[in-house]
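To start, the structure itself, in structure tokens.
The complex appears here minus one protein chain, its other protein chains still in place.
All chains are identified by letter, namely A and B, in their written order; residue positions are counted from 1 within each chain.
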Amino acid sequence: MRIRLSELAGKLGLTLVGQDCEISGVGTLESAGPEDVTFLANPKYDALLATSKAAAVICTEEHADRVASALVSANPYLDFARLLNLFTPQQGSLSGINDAAYVDPEASVDESADIYPFAFVARGASIGPRTKVFPGSYVGDGCVVGADCTLYPNVTLMAGTVLGDRVMIHSGAVLGSDGFGYVPTPAGREKIPQVGTVLVEDDVEIGANTTIDRAMLEKTLIGGGTKIDNLVQIAHNCTFGKNCTIVSQVGIAGSCTVGSNVIMAGKAGLADHLDIGDDVVIGPKCGVRVSIPDGKRMGGHPAMEYGTYMRHMSLAPKIPDLFKRVKKLEKELTALLAASDEGDN
Amino acid sequence: MRIRLSELAGKLGLTLVGQDCEISGVGTLESAGPEDVTFLANPKYDALLATSKAAAVICTEEHADRVASALVSANPYLDFARLLNLFTPQQGSLSGINDAAYVDPEASVDESADIYPFAFVARGASIGPRTKVFPGSYVGDGCVVGADCTLYPNVTLMAGTVLGDRVMIHSGAVLGSDGFGYVPTPAGREKIPQVGTVLVEDDVEIGANTTIDRAMLEKTLIGGGTKIDNLVQIAHNCTFGKNCTIVSQVGIAGSCTVGSNVIMAGKAGLADHLDIGDDVVIGPKCGVRVSIPDGKRMGGHPAMEYGTYMRHMSLAPKIPDLFKRVKKLEKELTALLAASDEGDN
Partner (left out) sequence: MRIRLSELAGKLGLTLVGQDCEISGVGTLESAGPEDVTFLANPKYDALLATSKAAAVICTEEHADRVASALVSANPYLDFARLLNLFTPQQGSLSGINDAAYVDPEASVDESADIYPFAFVARGASIGPRTKVFPGSYVGDGCVVGADCTLYPNVTLMAGTVLGDRVMIHSGAVLGSDGFGYVPTPAGREKIPQVGTVLVEDDVEIGANTTIDRAMLEKTLIGGGTKIDNLVQIAHNCTFGKNCTIVSQVGIAGSCTVGSNVIMAGKAGLADHLDIGDDVVIGPKCGVRVSIPDGKRMGGHPAMEYGTYMRHMSLAPKIPDLFKRVKKLEKELTALLAASDEGDN
């Protein structure tokens, strides 16, 4: 990939300030070489402009005159992200339905879809236009996969899973596995068949080795635009609103209702049957046991308001000392009481 | 699936009270439509009986006269679970050994087993009657898989893994991976070969992307009837008794001995070499560092008796305030002591 800066400016709708040149890569202010484009989004790094070897910098207008070539942007981070599309490494080079794939005679695959060797498309499943199904991925009975989706290698969609358009699922993720439900009986736990499904709306991205269980009845729902990281567990019958951000190793127990624009940081967890409002932010490792109204920011275990949590975090290492202080108080007070008793006598 | 209520009553051994009709699905009291069966297990929902559109309700005798059609049951939740078997979505529609599967000439596969395309059965492995091995699953050298087992897509059984009968393993689970064992040497960590196996007894269910390591010597053992959720880690040489329930994202370090009927909630963890008694219940996110005798209920990190844990949970957000209270006490006591010293003089 080689492109002139002026052409790049045109593609991204940016203004080139300074000299034109050909570029062939991307990098950080520190790593970029003399054929690379970089960006300055956070003013705290602007001292690096002086020493960067980059051919050009995507930056705001105020920094444009400090470099030889600038692509002036109102949002340099966003425009750099868009630029990166030109340099994304190619994943896969095959097209059409490969002879070494298995497509059931009763499945329906759009002619523009790519089905790789060792991918499996079961009876009654349908695959939309331009969707790519990589090796080792399994599209179960009656699944519906929309347009422009990507199932990276070794993804599993169990029967009945439905994906909207532009859904990207990373390797090893499993959607539609049975929810974890049993009825206790004297002879042990009897499985509750999980007859619901998983529905994933448009523009969702799901991380590697993440698991999303099918509902017991009805559906587990992932709202449009939601982004889920690696190794996340979403139990049966959970529903998410739009544009949530769920970071790695989060665990969400059954039947939670999560609003829109919710952010859950790494390793956070929700107990079952909770109702989490819109715009809630839940901190890393947070253990949530009660429902949370709209807009709250919570942290800790148990979940506390963020201010309380931050004080709690800073005080936790001082708890051993607090025990000493209380013991000292007890001694002093006992002595004082004894003295006061004596004085009374 | 369409069935008359009277026929359904016969299948489940229940009594039909009210009018017969044909039903075609299932739902909750709120979601069920006029051709669906639902259930009432928890009396707190009985107000929903009045507004439910369900064709019929599985409920106890006392509620039977409040609906048009009731299937009377002593345990409505259990009978509803059994009913759900009739509506379970079909997973897979192929039978026999598919031409696109790999079965080693020295493997033994029962003629009633189903081996899907891209499944791999290695040398010396054996697959029992009516067992299903889905696409992308790997049955390693010398593995023994019993009757009526299900290996959903992309399951891996490393060499020597043994499964009893009616074992269900969800997609992406890995059994028999090497335990994490090394001898420190001046040149780095030297691997300890893991020569033991994994043995899974009858009626065990193992969740998606869960990992169970082979023993260093002897075996890692999962006792009969145990149910394990998604993304659980079980390290080498652990042994479980019967009918345990291990919820998602639990992690169990090496050489733990867990009794029967133990429940571990989500994200709980055991340190290595612990002995956990029968009927122990371990709360969510609990970090267990010492062995636990039979019947205890524990929570928190470190694990505490449940009563202590619940008080700890309710007090944790008040700890910042406790620091303030102690500081106030110190000030007051200092003032008092000063005053008392003055008084003495």
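We adopt the following convention: a contact is a pair of C-beta atoms (placed from the backbone, for glycine too) under 8 Å apart; a residue touches a chain by one contact, two chains touch by 3 or more.
Just so you know, these numbers come straight off a predicted model, no measurement behind them.
Asks: Please identify which residue in B:Lys53, B:Arg130, B:Lys296 or B:His312 touches the non-displayed chain.
Replies: Answering carefully, the residue with contact to the hidden chain is B:His312.
Asks: Touching the hidden chain in the complete assembly: which of B:Ser73, B:Thr150 or B:Asn209 does that?
Replies: Checking the options B:Ser73, B:Thr150 or B:Asn209, the one contacting the hidden chain is B:Asn209.
Asks: Would you write out the residues of chain A that touch the absent chain, in ascending order?
Replies: 26-28, 31, 75, 77-78, 81-82, 84-85, 87-93, 100, 116-118, 134-136, 152-154, 170-172, 203, 205, 207-209, 225, 227, 229-231, 242-243, 245, 247-249, 266-267, 284-285, 301, 313, 316-317, 319-320, 322-323, 326, 329-330, 333, 336-337, 340
Asks: Which chain B residues would touch the chain omitted from the figure, given the whole complex?
Replies: Residues 102, 104, 118, 120, 122-123, 136, 138, 140-142, 154, 156, 158-160, 172, 174, 177-178, 180, 182-183, 185, 188-195, 197, 209, 211, 213, 216-218, 231, 233, 235, 249, 251, 253, 267, 269, 271, 287, 289, 300-302, 304-305, 308, 311-312, 315-316, 318-319, 322, 325-326, 329, 332-333, 336, 339 of chain B touch the chain that is not shown.
The rule we apply is simple: only the chains that are shown with their structure count from here on.
Asks: Chain A to chain B: how many Å between their CA centres?
Replies: Computed value for the inter-centroid distance: 25 Å.
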